[in-house]
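One protein chain is absent from this view; the other protein chains keep their places.
Naming follows writing order (A, B and C), and every chain is counted from residue 1.
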Amino acid sequence: MISFTCDYIEGAHPAILNRLIETNMTQVEGYGEDPFCENARTRIRQATGCPDADVFFLVGGTQTNSTVIDAMLRRYEGVVAVETGHIAVHESGAVEFSGHKVITLPNHLGKMDASELREYLAHFHGDPTWPHMVYPGMVYISFPTEYGTIYSLDELKAIKSICEEYEIPLFIDGARLGYGLASPAADVDLKTLARLCDVFYIGGTKVGALCGEAVVFPKGNAPRQFFTIIKQHGALLAKGRLLGIQFDTLFTNNLYMNIARHAIDMAMELKNIFASKGFEFYIDSPTNQQFPILTQAQMDALDGHVAFEVWDKLPDGRFITRFATSWATPIEHIDVLAGLLR
Amino acid sequence: MISFTCDYIEGAHPAILNRLIETNMTQVEGYGEDPFCENARTRIRQATGCPDADVFFLVGGTQTNSTVIDAMLRRYEGVVAVETGHIAVHESGAVEFSGHKVITLPNHLGKMDASELREYLAHFHGDPTWPHMVYPGMVYISFPTEYGTIYSLDELKAIKSICEEYEIPLFIDGARLGYGLASPAADVDLKTLARLCDVFYIGGTKVGALCGEAVVFPKGNAPRQFFTIIKQHGALLAKGRLLGIQFDTLFTNNLYMNIARHAIDMAMELKNIFASKGFEFYIDSPTNQQFPILTQAQMDALDGHVAFEVWDKLPDGRFITRFATSWATPIEHIDVLAGLLR
Amino acid sequence: MISFTCDYIEGAHPAILNRLIETNMTQVEGYGEDPFCENARTRIRQATGCPDADVFFLVGGTQTNSTVIDAMLRRYEGVVAVETGHIAVHESGAVEFSGHKVITLPNHLGKMDASELREYLAHFHGDPTWPHMVYPGMVYISFPTEYGTIYSLDELKAIKSICEEYEIPLFIDGARLGYGLASPAADVDLKTLARLCDVFYIGGTKVGALCGEAVVFPKGNAPRQFFTIIKQHGALLAKGRLLGIQFDTLFTNNLYMNIARHAIDMAMELKNIFASKGFEFYIDSPTNQQFPILTQAQMDALDGHVAFEVWDKLPDGRFITRFATSWATPIEHIDVLAGLLR
Partner (left out) sequence: MISFTCDYIEGAHPAILNRLIETNMTQVEGYGEDPFCENARTRIRQATGCPDADVFFLVGGTQTNSTVIDAMLRRYEGVVAVETGHIAVHESGAVEFSGHKVITLPNHLGKMDASELREYLAHFHGDPTWPHMVYPGMVYISFPTEYGTIYSLDELKAIKSICEEYEIPLFIDGARLGYGLASPAADVDLKTLARLCDVFYIGGTKVGALCGEAVVFPKGNAPRQFFTIIKQHGALLAKGRLLGIQFDTLFTNNLYMNIARHAIDMAMELKNIFASKGFEFYIDSPTNQQFPILTQAQMDALDGHVAFEVWDKLPDGRFITRFATSWATPIEHIDVLAGLLR
């Protein structure tokens, strides 16, 4: 059976494994102070066009979100996110565990609407009882979103501008960053995105690595003693080399974007196949997650041959499904699917 | 230059890397629900003699300590440890971050004294003001300790017996567990240790893995919904396979104990060399960490050739140093050191 | 100027002040172990019909909510409330500060709908990804609500029954409990309410006391070592007598319900006056908070004579206002208002 259930069902890109083997017996310092991490930082500073960026390597997405958010918020502040944001739904309350509220706004196919953000902030600051409420101290968005959608340059600028107006940082969760940037619909690149936020991370786990997320503070604006905060959150890897080697490899010869583009190519193939056979989509996603609507009979036809996720049932009895491609998806898997959809 | 600074300066045992490569493109579920993790759990249940054990894989030591401690303590409880315990000193306050106090007892070469534990607990429970104090809800010890020392079977039994008397769990931090169990001075084995505590972990990071710690609740006594607590602590790895494959490999054909024994053999060689040349030791350690005392001149002679840690300065001007071996230490490194000590 | 802005703008019922004076030099133990607290507990056990109840006295409402919720939830659990619930809006994130998420449902004039609660819980437990989400571990409702509305007996029974089905406790925030129970619309009394929840508190601050909330665990089901948790939350009063004396007085000769009834009588007078003069109401509230809709001109006419709260502006330019009565509202204040509304 082949699977499209998610983008973290395989191991790592072979180039990473090769680097792990080559470097295996080299003795280096721990905790991210090794030359692999240093190289990876240099390459990421170049790729993001941020020569002064502070770059830290953490292990996973939920961990990164809660560590960054907790480090950047003051005690009495919360983080604003859409109600479908990963931190609001699928992180087991990791943000609240660190003492902060996730303040939710409506989502629009997973995206935050700038005017709704402005309205919320204006209303908050105009409410005389606001000192009794959680202060919105940060805005969190994901790129691409949990629904596979991406923000346009104008949308990002609008959100960033509101954040500047209210003097709160903008954090972009890039767990699937490569798949967003590589989308044919994207009109932002890595350097632009880095300029438009105060902190973001480059997701490794879902884009070719075994694990690892690279947190970037583009203007060298990492919170004081962020290293200690990472450790306090249990997010400091002793063998930091494991993260350094992976990101060093991913940012050598443009590997990160290349494999992301492959995933998008596969996703567009898959999308076209579904579309050409008359399937409707729950969301018109331009990234590696596709959401075709299937009947029970159509799902039965795939059963045992192709795995995918069932998201929800529609009132008419059909099902919203999710098919995800990744850096690892071979064209043969798409072909198998195409054959079965016949 | 060769280095003895720590036991996490190399990558992973080659057998692990090979397994990572072999399994790389196999598509499996995330979050520890893959067959590699399942196999690793089965093998660990066998190796620990605990067929009903709950086994979870986390990424690093500090993370594991704070997650386990937070999950097992009630809101108003703290954890009892010696003042030199890793959780009390070198985890950036990760336990306190989760809301719990680390209650400290004196250390004896890194170890907790059972009678001092009993005295503390008796005094606490006899104090009429105890409801205003932090309730000692768990005992934490490390095996081996941060000073390389190990508890004897009798010492463990004594501590466990006090924990039972006061109805609080005993947690053994096994970040270097293999190096403790493989010591010639050890009179406990893995099965015995598992019987004598309520939860412990088998350290992977320092014993052959790239990362990973296997938490074992020997009697199937994991806290309710521990999976969610792991995620809430940012300690759940999306590609759980990375941990499953490593522990599956480490517990196949006794690899874990074999490589631990190698590290101990190297440590005993190193110890003998120092001793034969008349060096004193700060601690008579039976494990992979050795603490010879060096003069400035002796340190200078190694400078540029052999790296090691300087722990502290003695009143007489000499230095306490730490030399650590690991699964990766080749005999050639010992030879080089021996040559330089001449 | 007279004020209807809130129900905590005066001091305490004179009977309380008298008791404070009478008992002032009596030497008693601290921390709630004095005879006044003991008497108050006995009276509350009688008034609630719960002879086995555990009763604790805390100082304020937000404090009580966060302490009770934190004490009753497991680490990985959150509390379910309506989006307008006090804990969700106006407590500065005190629940999140203790590490727990407030999970919100829609509100219906401030109330939770039992069928929506059931639907949420059913959906949660049916979602295969729930271990990645915050477990709903408790239901929080307020009686009366922040909008002055109250639950009927049937509504309470329905919510309680769902809680039992899902084995999670029901917590009733009774910051204004007296004003709810004394409402002509109420078909529950104190004993019934006590039977229908797992924990609730009897609000003192807003119903005649200087400060103080009496937390009642009706079946003697206080969390283990709740005293210590209270202290840990900074909610333990050294001179517990201040709380004991107040609740002892409030529960002597039915004072609590008598003064609550007075507030309701005044509120109904006020409501009738507004209604008879043709004012509309935002909410048809049966308790001490009334929400007449005023034009700017009508507000101007009161300006400088009568204070009240402006809640929000309607699209048609009129304003939702809040007028609150309390145990302390004299009929003369209502008369003044009536005169000005002419």
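The definition used in the following text is that a contact is a pair of C-beta atoms (placed from the backbone, for glycine too) under 8 Å apart; a residue touches a chain by one contact, two chains touch by 3 or more.
Owing to the predicted nature of the structure, the values given are computational and were not obtained by experimental measurement.
Visitor: Could you tell which one of C:G32, C:G93, C:G110 or C:P223 touches the chain left off the display?
Guide: C:G93
Visitor: One chain is left out of this view; which of C:T26, C:T129, C:S152 or C:N254 touches it in the full complex?
Guide: Answer from the full complex: C:T26 touches the omitted chain.
Visitor: Who touches the missing chain here, C:S3, C:N39 or C:T192?
Guide: Residue touching the absent chain, from the options given: C:S3.
Visitor: Which listed residue (A:F124, A:F227 or A:F319) would be found touching the missing chain in the intact complex?
Guide: Counting the whole complex, the residue in contact with the absent chain is A:F227.
Visitor: Among C:R74, C:R118 or C:K231, which residue is in touch with the absent chain?
Guide: If we include the chain that is not displayed, C:K231 is the one touching it.
Visitor: Spell out the interface residues on subunit B facing the chain that's missing from view.
Guide: 76, 78, 89-93, 96-102, 129, 131-134
Visitor: Hey, which subunit A residues sit against the chain that's not shown?
Guide: Spelled out for subunit A, the touching residues are 70-71, 74-76, 99, 131-133, 135, 224-225, 227-229, 231-232.
Visitor: Provide the residue numbers of subunit C that touch the chain removed from this figure.
Guide: Missing-chain contacts on subunit C: residues 2-3, 5-6, 8-12, 14, 17, 20-21, 23-30, 59-64, 66-67, 91-94, 97-98, 205-206, 210-211, 228-229, 231-239, 241-242, 328.
In this text, only the chains that are shown with their structure count from here on.
Visitor: What chain lies farthest away from subunit C once each centre is taken as the mean of the Cα atoms?
Guide: Centre of mass proxy via C-alpha means gives B as farthest from subunit C.
Visitor: Could you tell me the distance, in whole angstrom, between the mean C-alpha positions of subunit A and subunit B?
Guide: It comes to 33 Å between the two C-alpha centres.
Visitor: On a C-alpha centroid basis, what's the spacing between subunit B and subunit C, in Å?
Guide: Inter-chain centre distance comes to 50 Å.
Visitor: Report the inter-centroid distance (CA atoms only) between subunit A and subunit C in whole Å.
Guide: Spacing between the chain centres: roughly 42 Å.
Visitor: Please output the residue numbers of subunit B that touch at least 2 other chains, ranges allowed.
Guide: 228-229, 231-232
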